[in-house]
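I have a structure I would like to understand better, so I am pasting it below and will then ask my questions one at a time.
Note that this complex is displayed minus one protein chain, with the remaining chains in position.
Showing chain A:
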Amino acid sequence: MGPGRTPTPTKPRQGAATRGTIGESTPRPDGILKATGEFAYSSDLWHEDMLWGCTLRSPYAHAEIRSIDVGEALAMPGVHTVMTYADLPAETHYGLEVRDQPVLAAGRVRYHGEAVAIVAADHPETARRAAARIKVEYAELPLVTDEATATAPGAPVLHPGRTDRHAAHAPHPNIVHRQPIKRGDVAAARARADVVVRRDYEVGMQDQAFLGPESGLAVPAEDGGVDLYIATQWLHVDRDQLAPVLGLPADKVRLTLSGVGGAFGAREDLSMQAHACLLALRTGRPVKIVYNRYESFFGHVHRHPAKLAYEHGATRDGRLLYVQCRIVLDGGAYASSSPAVVGNAASLSIGPYTVDNVDIEALALYSNNPPCGAMRGFGAVQACFAYEAQMDAVAAELGLDPVEFRQRNAMEQGAVMPTGQRVDSPAPVAELLRRVKARPMPRPGGSADVRELPGGLSNTSHGEGVVRGVGYAVGIKNVGFSEGFDDYSTARVRLEVLGGEPVALVHTAMAEVGQGGVTVHTQIARTELGVAQVVLHPADTQVGSAGSTSASRQTYMTGGAIKHTCEAVREEVFRRGRERFGADHPGWADAELLLAGGKVVTEAGEVIGDLAEILGGDAIDIEKEFRHRPTQPFHPETGQGFGHVQYSFCAHRAVVDVDTELGLVKVVELAAAQDVGKALNPLSVVGQIQGGTTQGLGLAVMEEIVVSDGARVRNPSFTDYLIPTILDTPSIPVEVLELADDHAPYGLRGVGEAPTLSSTPAVVAAIRAATGLRLGRVPVRPEHLTDT
């Protein structure tokens, strides 16, 4: 492969005569249904004769299971089966990268909330009560809760006898993966530095807090297989983990995407999938499982909490000389996607800046805390909070404007990453900062309406103690799967003429989780085939894998696959046309023909063929795979390697009002500027940026899963895990740049994650500006602002 592998950019004229093509703001087909409560989510699934599944979870974070007695539960009327580890028919473990997670606890539980047993009953309440009657005898074990307890002499090893590919280079068996990156000479650079800033940072455990809890319906099939209707982010990776656990060949485990109520990474790992399928196959009845909000907090992985130590050195004239950093991520009880999160945190750890000398170390721990894995921003969020705080601190030491200091060190196209990878597409970091800084400021505070003041409707201030602050941040996120992963997507496109109308059917396994594939994929097919009518087939495993709806990759990857397949369909139309009608018109000899409105058109605009005549009653039906350019693993010692497909950049300016006496914060405005390469659906692009920005605001000032008191989750509810309401969400003006990445379809750049990075440090920088406090931890709590 290589650059030549990338499809050449499409002639702009294809699709020009069609409406609803790429670049047009297109409303979501499910938008009104969702807003009015009529959309069917996976929790709304129903089947005649179905049973309800329920999970019994561990009350302890680390314990040996001495015995399990299911007798009383099984004897309850209405209970059809109870299953424990002993009842598993085949493989007993699964996992995204490392198969270390038991389907049901195998003699030992490693985190508070781990699944121990499952029940199927004819009523959800019966299932819940039966689960409560399962008697489990636990013997508590010593806890691993942080780096010190994980690596102390004699520390309990959570996963003895590891054979995974990271085990060999992990410095301790309780370290999932460690990635160093070394370039240049940090010691020599330190000796030359005029200013050195060394600080510690901490990021709390954020939850994805999607609104549609984990849910799905497993239906046993006559062929001995199972059909699973499920809200997930990647149908095929679910299937590939399920089939061995169920003891079935992959083709007997069929998944269909159901209505997904948000994901943000939390649906990358399996939750209730295996449990529902096991119960369905065991009872021969359809089984539905729906978590409630409480269980949902235990049912999915969270964002890795992190401790970060950073040292930056710079010259008096504001040039960064070196960065040394160490990032410790808490991966919790099971690996999930910790290795990839480590790779991201390490490779993106210094931000979108050019620094010749780096000494970087990132690692993830195994602990008895809740498992952590994918969440929007994926390792880059934690790093961005720290490096942007450092940039402000260094600028302050130098007496430089923080934006000016960032711009002096901002990377550009051609810059070299700490990994040695050259950034070979636009990197408008300085320009994004310039744009957010140039925006007019929101009007000054002193509002008469409490809703516009810190505390809001709680009526805590009528202006007393309120100080305004302004802060800036910018971040860098990779797009697509990295480090040599064979990342591809598949699209099947069928073109036919029905009732005189050309119709394209687009079939992919893309999980629509709210990101907007349902509009963009239609737009791409319209563009490439010049047809008005495009039908999206429901996503299922009857077509090849689309890869995950994560890493900001679906528009690039499945969008790319649809484009790629549509091009093949178009060429097939032309081939058939030439075969049948080539002699009728000299235009058929043209190299570049177009499809528009069911006609074949020459570049000069002359209609030379009709799709209805070319196809007759036949359909063209093609399924093809699409790959982005290959990447390489990072070297285990030096971290060098062409590790990432693409980078995306977003900058924020936060304006906040802080009640400095009560420690309450009102974010007044959070302006964003992002380069998206090409906005396929501009409406959706702005929505993604505003959504990511808001999720970053949540991490800055309120969102944290509190784990304490024996590694227990203390706040598994929306009463105490707070996410921003509309009164916490400021005006978010968005500027979109479109600087094409020539390696990507249409030049596009993944959008969804980058805004989540810089939002958090921008808000905290603004709070620092208002209070003069150092604030090394997020979320910032009133206690931090009032020293209480």
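Definition applied: a residue touches a chain if its C-beta (ideal position, glycine included) is under 8 Å from a C-beta of that chain, and two chains touch if they have at least 3 such contacts; residues count from 1.
In the analysis below, contacts and distances are computed from a predicted model.
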{"item": "Absent chain [UniProt protein name; select from \"ABC transporter permease\", \"Sensor histidine kinase MtrB\", \"Ferredoxin\" or \"Putative oxidoreductase subunit\"]", "value": "\"Putative oxidoreductase subunit\""}
{"item": "Among A:T92, A:T151, A:N292 or A:T315, residue touching the chain not depicted", "value": "A:N292"}
{"item": "Option from A:P244, A:P733, A:G747 or A:P782 whose C-beta touches the chain left out", "value": "A:P782"}
{"item": "Absent-chain contact - pick from A:G15, A:P286, A:P454 or A:G776", "value": "A:P454"}
{"item": "Residues of chain A (touch criterion as defined above) contacting the omitted chain", "value": "128, 132, 292, 294, 448-451, 454-462, 464-465, 661-664, 666, 701-702, 706, 714-715, 719-720, 722, 724-728, 781-783, 786, 788"}
